[in-house]
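Mind looking over this structure? Questions follow.
Yeah, one chain of the complex is gone here, protein chain that is, but the others are all in their spots.
Let's turn to chain A:
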Amino acid sequence: MADEVDEAAIVKDEANFDVEDEVQDWKFLNKSLASSGIPKRGEKEFAPDGTQVQNSSLQESRNAMYDALEGVRGHHLKSKLIAVWIASESKCIMPHARGNYFRDMGIPIHIGSKVKDGVELNSLEAVYLVERGSVVIYLGNESYDEFLKSSQESEFDYDSLIAMDLEFLYSVAFNNTGYSLDQYQIYSYLKRLGYLVQDFKQITKTDQRTRLPMVPSTLSVIPSFLNKIMATTVVKYLQSRLRQWGFLSYPLFHSLHFMTKHYFRYTDIYKSLRLIPAYSTHDSVKENLEASGYSITFNVWKPTPSFSKKNPPFPDFQVAVANTDSAKFPTLQTIQALHNSLNYTFPNERKTQVVPAVRQQKKNTMPPSKKVIRQKKQQERQSKLDESVRKKNDYNRKRDNLLKYGSNGRTVVIAVIDSGILNFVNLSEGDFSLQSSTDLEDIFPREDHGIIYNEK
């Protein structure tokens, strides 16, 4: 049945290769971006040999780079977009916001009769827009403050303010504003790729713990009254210390300490060996956990034309920024705490998706893609199989997916920065016990869908 497993397709080397990993040859900048979009890898050499040819071609690449860095950052005077940095409040005001940039950026503001279509930008948004040349920014002063407050004057001469260069803007935007350069690097990376990005906030009114529906608890190795003692902070602290020193390899009140140690079944032995009890979906929501050193920084959406800043949909990704210099390796507790603070709806809260009225589909004149052909073939092959075998295949596929990605779909992206180099890691919650999965229940009703060995 091996040919039915699509995921097993071997990933080819070229597909794994990431162009961003290579040091780019700036000579290709103008040629490649104008034409195809993806720069080619430059021809490189292995060691300096001191020849003139080598030196001059290196200098050519360098000069191309310097020229690009000195390139013009700006926009046409006709569509001039002005922002003012208000130093006293560490924020940026744009009196007249025009253009496509404000679908996800800025908070609308009204100041008197003058500023009606204005927005207030935070440090990240202001720096991003100025850096890409879409906005020019001036440093506000007292007379600008007065202009905003007064009701008479309607025009302001922005040339009486200092036009800030990029270096100046960076030094005020990331100095005591609560925003870090690491956050900005992740923010601008995602924005350049076209994602919609906002500061992380809860979209639902209450957090996950208060909305948690009643679900049957999993079998626990720890009796409930002991559980309460375990939850006290003193015990938790002691336990973590003891574990650090290697004295206590399994939990303090683990049944292994009290029970007689005669085993008649393998399951018991395995159970007694496990350090982290397998927990089922949403079990970690019940605990009040703390994410030390980590917090979710951004809500991120794939670009969609119907995005509303006022009523944003649930984010496609939720990103926590961490620096290799300062952040420690995340503990299980930290990861669970991050999952608990996510924007997340429980299955019972999810409305059935309203299927939009079927639009007249344009007739597709393109030949079907390889993927479509493969899917079609697989469907044909499946339909020839016996009913029971098909059911079994379906069950296994669904269960594999649940084991792999967890049955609740809670996922946090950790953006790791090391001296300016970015990496994105996806952390989902796996579930090996699969106790309350209606999807699987529909196909094969049974007590336990998990992969934990249960001897009967």
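Criterion: contacts are C-beta pairs under 8 Å (C-beta built on N, C-alpha and C of every residue); 3 or more make two chains touch, one makes a residue touch a chain; residues count from 1.
Everything below uses one rule, namely that contacts and distances are computed from a predicted model.
> Of the candidate names "Ubiquinone biosynthesis protein", "Phosphatidylinositol N-acetylglucosaminyltransferase", "tRNA-splicing endonuclease subunit Sen34" or "Translation machinery-associated protein 20", which one corresponds to the UniProt protein name of the undepicted chain?
"tRNA-splicing endonuclease subunit Sen34"
> One chain isn't shown here. Among A:E45, A:E89 or A:D145, which residue touches it?
A:E45
> Could you pull out which residues of chain A are in touch with the chain that's been left out?
The list for chain A reads 19-21, 23-26, 29, 33, 37-39, 44-50, 54-55, 57-58, 61-62, 65-66, 68-78, 80, 87, 128, 130-134, 136-137, 139, 141, 159-172, 174-176, 180-181, 185, 188-189, 192-194, 324-328, 416, 418-421, 423.
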